[in-house]
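The complex is shown incomplete by one protein chain, all other protein chains being positioned as in the whole.
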Amino acid sequence: MLRTENGFLRRLFLSLLRMPLLLACVGLLCLPVSSPGQLEEAKKQPPPEFSSGYTPPLPSTPLPRAELFAYLDALILLSALSLAAYIVLTKRSRSALRVLTLFSLLYFGFYRQGCVCAVGAIQNVSLALFQNDYALPFVVGVFFLLPLVFALFFGRVFCSSVCPLGTIQEMVLLRPKRVPLPLDHALSLLPYLYLGAGVLFAATGTAFIICQYDPFIVFYRLGGNPGVVAFGAALLLLGTFVGRPYCRYLCPYGVLLRWMAPFARWKVKITPAECIQCHLCADSCPYGAIKLPTPPEQTEDRLTGRRRLANLLLLLPILVFGMAWAGYLSSPALSRMNRTIVLAERVWKEERGLVTGNTEASQAFYHRGGSPESLYREASRIRRRFDTGAALFGGWCGLVIGMKLIFLSLRRTQRDYEADPASCLSCARCYSSCPVEQERLGKFNHSGIRIELEPRQR
Amino acid sequence: MKLSPSRIDTGLPVVTALLAALILSLWVRSYFRTPALPERSFGMDRPASAPASAASSPASAGSSFYNASVPVPNLPGSWPAFRGAKRDNVAVESVTLAKSWSESGPPKLWTVAAGEGYAAPVIHNGRVYLLDYDQGAQADALRCFSLADGAEIWRRSYPVTVKRNHGMSRTVPAVSGNYVVSLGPKCHVLCAEATTGEVRWMLDLVRDYGTTVPEWYAGQCPLIDDDRVILAPGGKSLLMAVELTTGKPVWQTPNPRNWQMTHSSILPVTVGGVKMYVYCGSGGVAGVSAKDGSLLWETTEWTIDTATVPTPVDAGEGRIFLSGGYEAGSMMIQIRPDGRKFSVQTLFRVPPAVFGSDQQTPIFYQGHIYGVIPGGQLACLDLTGRQLWKSGPQHRFGLGPYLIANGLLYLLNDTGRLTVAEATPAGFKPLATAQVLDGHECWGPMALAGGRLIVRDLKSVTCLDITQK
Amino acid sequence: MPQEEKKSRRDFLAEGVRTGSLILASGVLGALAIRAESGTMVWQIDPDRCISCGRCATECVLTPSAVKCVHAYALCGYCKLCFGLLRDKRTGNTTAAENNRCPTDAIRRTFIEDPYYEMYIDETLCIGCAKCVKGCNAFGNGSMYLQIRHDRCVNCNQCAIANACPSEAISRVPASRPYRMKKTIHR
Partner (left out) sequence: MNPDRDEIHSNGERMEQWHRALSRVAWIAALFCLAVLILLMANAYNSRANDPLKMPRLQSLLMELNRNPTDDALRAEVRRLDRQVRSAYFRSRAFAMNGFYLLIGGLSVFLLALEGMRTIRRQLPQPDSALAQNAVLAAAANRRAVIALGTVSAGTLITLAVMSRHDAAVEYTLRPEPLPTAAASRSDPASPLAPANPAPGGSSLPAPAPGDVSSSPPAPAPSGGSLQAPSQLGSTSSLPPESPTPNPAPPTPGAAVKPKPEPTPPPSSRKVTALFPKAWEAHWPVFRGPSGVGIALTRNPPTSWNGAQGRGILWKTAIPLPGMNAPIVWGERVFLSGADRTSREIYCLDARSGRILWRKPIPVPPLPSTFKVSRETGYAPSTMVTDGKRVCAIFVTGEIVCLDYTGKQLWIRSLGLPDSLYGHASSLMLYGNGVIVQFDQGSDPSQEKSALLALDIATGKTVWEVKRPVPNSWSTPILIRAGQQEQIITCGSPWVIAYDPRNGREIWRAKCLDGDVAPSPAYGDRMVFVCNVGASLSAINPFATGDITETGIVWTYTENLADTVSPISNGELLFLISTEGTITCLEAATGKKVWEHHYDTMFRSSPILAGKTIYLTDTLGVTYMFEAGRVFKELGKAELGEDVGATPALVGNRLYIRGKKNLYCIGQ
């Protein structure tokens, strides 16, 4: 996948050329090599001679959480998702959803300490896809897959009340403010870029950046990196007036859900019946997910629009390949996130006297008797992966930006107030703003004006 | 019952506020009420009753073995004591030593099994002497082998209980004329006939001179100087000389500061025409007159908390080079005659990264000091305390022994790989290397006589032929 | 009824996408999960790689760290002068505060028989700083070493200590074998 056919043939050719050399290397490697490890071994004392009948105790080995509980988690996830789908789509009750949100916050958040979550599972899946020595744990696969499957049928019900990252933000949303639309569109690119980077670094076995910079897990665990704590606190403060900033502008898993949700069999509908165009719901969504009807008059002629679209379509491949090239060129810098690369470069420099002294890592490397040659080989292998990966990442960035521009130039017509299934988080807030819904619930009292609508404060 | 409205909007906040204040105060109070942890002191981990030191009289209850049928070869060369005849670990061999070996290394002449430990042999008149510990019989055993084939000529043992504590035996006997003197792990001094193993005399330093057996048992190698045996018992006397023939004390140096016995051995050195014995005790370094044992000088600048193992090195012209492990590094002191006494001056002190030695005693050779420093690399130091070179991370020797013969450095590493290198301040120049022992902890010093190099690992002693064929 | 037709076409398309993605996703994940030992993975330290740098005490998301010192008694030399317990620079060989290496007094020793002492590690006090490990490795048998204790570890998807470890000593191991105990067979 990452290994190109061309590179493979070249290496095969080179290895054929070097056959005599390889033979020599094999011979060399067979010679006994005394490594510091063996010296360490030599220092060990034989056991003491006890005469008092003393027998050494065994060190205790407390076991990790039993695997059974992991399956239980998966089961609870399934139930929570089903319940959320039922509440959002059938019961249409915001208060019931809040109870579920609270449960998820307590269970997946505080009790299970936010791990394993579907968001981080993206990286486990990428790692398992690209590194043969990592096997995807079954339950992680389930956590990754289930919300996506539910999104395919019921929309983003996972976001509504199950995701531990979402629920904590849901809790702190006090006075939602509307994010200016241009800013919203620009920022909504970030999750795509974050997803690309997350997959790149996971697939190269470098880091799980999505988990590393998970801003809310520090609250569930009551501790963590101070920088991340500050980031999380800032996001929560922001979240008191901007609805779910992480979910909307960072969450990489949201991207996948965004792709699934439009195909959902059952979607969130603001009104239970016919839209009466009362536009009462227009401002009810704190997440900007309600699409408004297209205004009837258009000030731009069709030709200008089409020309722009054509230009953008032409620009797209240029953007993709240009960014891919930039990505490829920046792969050395990106690859320095990988510890093996950093170590290899350090050792390389140390061996050539370009730097003085050792780092702790290079010292540890010498201590365990590592061979620089094999380290370079390993680092080169990772670098080749990074070259391909970074090019793909750059291309992906270009594609995302280009596609976003194209979508913004498409002319769509819409008549009703509808929830955009891709960005709707199924929070059920809009329901109570709809008079048709109120009528369905029997809350219109024709004898007097008594409308109980979802409270709003300004 | 309905709550009165006026009570709700004041009552609820007041109750909440009171509750909050209560919780806050309880929480803050908990900080000041947490009991402090107990102070760390000692004594709790001591044995309930100190083990009664078995004041045995080993000389009476010894056993011996003498096999007169073993031919004693007439082989040249002698390595009569710890660090050789001149106690400098430098040998001048009349034979040519090989500078390169075949793949299998220098030929092995013989191997004999020994009790666990690091005790090394001495060589004299075709015989090899070793103070071994016989685990089966629970006894110290002074053994004599033929240098030609390792056949055991005699053995003299006396019962001592020693439990494995980083090996059991660790001292080198001394041989002079027809006497061989050994110091056992629990500070028993034995003097025996060199040819037959007949006991001449025995001393129990713990019983007779108040010695405290050091941690991991005694490591001091006795010194024979003419007709005297010089010992450093610590305890009642810092140093003492006894007659080689009888074991009767000749002089004893008082030990007012109660310095304890260390693993270090005594260095004879002559400064300003005065012969003296230099010893690293637990509390410092002292020099005593060889004539009457009077204290000539002392310094408390050099102490190592855990264990002082390397012996002082005579670096010529009144310079004494001290080194040690456990982060001690090295120190050079200068002894000068100062009236009837001597003055001590520190010339330099270097950290272990520059020079230090955990276990083996460094070698002073042609104006430079060679030794394996912590981390296992061989290093060369000049007399100003400057490190000239290190052998590099590829060449590590651990805690193994080393000696110099005919300008060649022989280094044994922990796992029994022998390396020969040039002893030159110009740099580390390895010539050949070979695995000569299979065991581990090859820490016992080596002995070399007539091109026969005796090396040992934890459980066996092997004789190698390192001559040029 | 073009409107209706369009709608049903869209529904059909959605149905197709749903089925397709379901099959694809379950296929890929099934293939990934079918590999041997695809059970839960947990983090563990390889004691042979550990250089006792002390980051385990500070980098773990938990305070105190989930890493504790484990004592392999079968490897221990039972030294009285235990360098895991006592400082290099001491004034005497007692276990009092000025000689004790452990910053939290987590190591205790009990007398067994002359000359052997047993070292015991109180995990409620241990903070995983590796000071004793360093001492035991430098001068002793290396019977003390760090392990991630799974009664404390929250098993982060990405271990923060693994990220910070300079010797790459921390890696995922199957939860069925959650420790990397030092070999205790003397050869």
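Each chain gets a letter, A, B and C, in the order it is written, and its residues are counted from 1.
One rule holds in what follows: a residue touches a chain if its C-beta (ideal position, glycine included) is under 8 Å from a C-beta of that chain, and two chains touch if they have at least 3 such contacts.
All of these numbers come straight from a predicted model, not from anything done at the bench.
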item: Chains in view that touch the one left out, judged over the entire complex; value: A, B, C
item: Candidate in contact with the missing chain, chosen from B:A17, B:A137 or B:A353; value: B:A17
item: Touching residue (missing chain; options A:S331, A:S362 or A:S426); value: A:S331
item: Option from A:M171, A:L238, A:I276 or A:L316 whose C-beta touches the chain left out; value: A:M171
item: Residues from subunit C at the interface with the omitted partner, ascending; value: 34, 36-37, 54, 57-58, 63-64, 87, 89, 91-92, 96-98, 100, 103-105, 125, 127, 129, 174, 176-177, 187
item: Residue ranges of subunit A at the interface with the undisplayed chain; value: 11-12, 14-16, 18-30, 32, 171-172, 174, 178, 181-183, 185-187, 189-190, 193, 222, 279-284, 292, 294-295, 298-300, 322-323, 326-327, 329-334, 336, 344-346, 348-349, 354, 373-374, 376-381, 383-384, 394, 397-398, 401, 404-405, 408-409, 433, 451-458
item: Residues in subunit B touching the chain absent from view; value: 5-6, 8-13, 16-17, 20, 23-24, 27-28, 30-31, 34, 36-41, 104, 107-108, 111, 305, 438, 460
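The working rule: only the chains that are shown with their structure count from here on.
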item: Interchain centroid distance [CA atoms averaged], subunit A/subunit C, Å; value: 25
item: Distance from subunit C to subunit B - Cα centre to Cα centre, in angstrom; value: 38
item: Shared interface positions of subunit B, touching two or more other chains; value: 163, 165-166
item: Sites on subunit C at which at least two other chains make contact; value: 77, 116
item: Of subunit B, residues touching subunit C in the complex; value: 37, 39-48, 51, 163, 165-166, 215-216, 305-307, 326-327
item: For the subunit A and subunit B complex, residues of the former touching the latter; value: 32, 34, 36, 38-39, 41-49, 51, 366
item: Of all residues in subunit C, those that touch subunit A in their complex; value: 14-15, 17-18, 21-22, 25-26, 28-29, 32-33, 35-42, 48-49, 51, 53, 61-63, 70-78, 112-113, 116, 118, 137, 141-142, 149-151, 153-158, 160, 163, 166-168, 172, 175, 178-179, 181, 186
